[in-house]
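Below you'll find the structure, written out as structure tokens, and then a few comments.
For this depiction, one protein chain was excluded, whereas all remaining protein chains were kept in their positions.
Right after this comes chain A.
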């Protein structure tokens, strides 16, 4: 039975349980809902929850565990002799799975009968040709052990699914009975239901946290592997970034960090003043119609994919800068890919972040502050400069730090706008590259995944993760401190 039908059945049971639970509760109260501890729907929800939650949990666990069990059994069926030289048990097992899937699909199409698919004495050459006729992709020739294993695989899987369906439906039914047994007018159904909702919320929150932990773990093992192959002192100390897949590459992180820092700095020099001034205008000077038009317009900028900004840098900003600073102009700029090109594009990307967050923060400064200042005879501009901005400063700093971590993590604009040369230079008209752009270039292409040249990407990712994490924690700390001041 397909899983989707199983889910539908369990949900139908839950719906039935809901109605039964509500009716039973009403009966126990003599038809008057005022005698119930909770509202009738809570009794229904209690029964429905008890039907759905254990059954679904069981199903998820079963679906995760079954492939491991089946693999274990099938793997035992394949003799070592069936594994060709240069191949491995894992590859043969993958072939078994493909063959089994092929059989499944062929049966579903009606190209072969179920008996034929199960026939243990079927000739494997015949099976192969018939599978190919049915349009199933099968590797070369299915060997006898593989075919036997695939057939066994199908059988075990089918039985497993059947048992699972039965057990899950049984558990759902038991849940309904459990919920119904509890239901009487004094049962505190509301408290139970609210506790379950809380559990749901906790689960949602932990998934977010656990994902972060998972990301860190996936980086850590590869990073450790990298530092086993390449000395950490070289990685953090060397001034050269020169990976060569033939070996003997120098993988110093400093030029990349410098590029990241320099491009982010240019971006912030562009974004912070413009964003802040825009925020001040929008929150203090703009009339309602202007504000209701301009603020969404600015925020639309935040929704543009960064690759589009990258194209903008490549097609517009770069050539424009080149015509002014290039060989025809002042002669400072060699090519259109430079720190300043990427920095400007990134700065434009960051303007809505800075302005939108700062605008919210400036609006959060209490009206009493403005009244107090106006009441003393201050002008609007004096009030903004001397009262509102100082009061909003911690929040604005938080906004800038959040924008900074966006800038540090930015990739596409750098790839398109700043070039690929890792360089330690102060000249903003030179091409440079960043940590993120290099992670992409080290992991794309046909490199051996076990070489330090590929593994270095994980060390770079880890460095970046720690840097932005630190910045975000610091920004959140500042923003929170600011909030305490007025609440």
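Quick note on the criterion: a residue touches a chain if its C-beta (ideal position, glycine included) is under 8 Å from a C-beta of that chain, and two chains touch if they have at least 3 such contacts; residues count from 1.
The definition used in the following text is that contacts and distances are computed from a predicted model.
Asks: Using the UniProt record as the reference, specify the protein name of the hidden chain from among "Chemotaxis protein CheW", "ABC transporter", "Phosphate import ATP-binding protein PstB" or "Sarcosine oxidase subunit delta".
Replies: UniProt lists the chain left out of the view as "Phosphate import ATP-binding protein PstB".
Asks: Sort through A:144, A:292, A:379 or A:441 and give me the one touching the missing partner chain.
Replies: The missing chain is touched by A:379.
Asks: Pick out which of A:8, A:170, A:290 or A:368 touches the chain that's been left out of the picture.
Replies: Going through A:8, A:170, A:290 or A:368 one by one, A:368 is the residue touching the chain not shown.
Asks: Taking the full complex into account, what residues of chain A touch the chain not shown?
Replies: Here the touching residues of chain A are 288, 366, 368-379, 382, 386-387, 390-391, 485.
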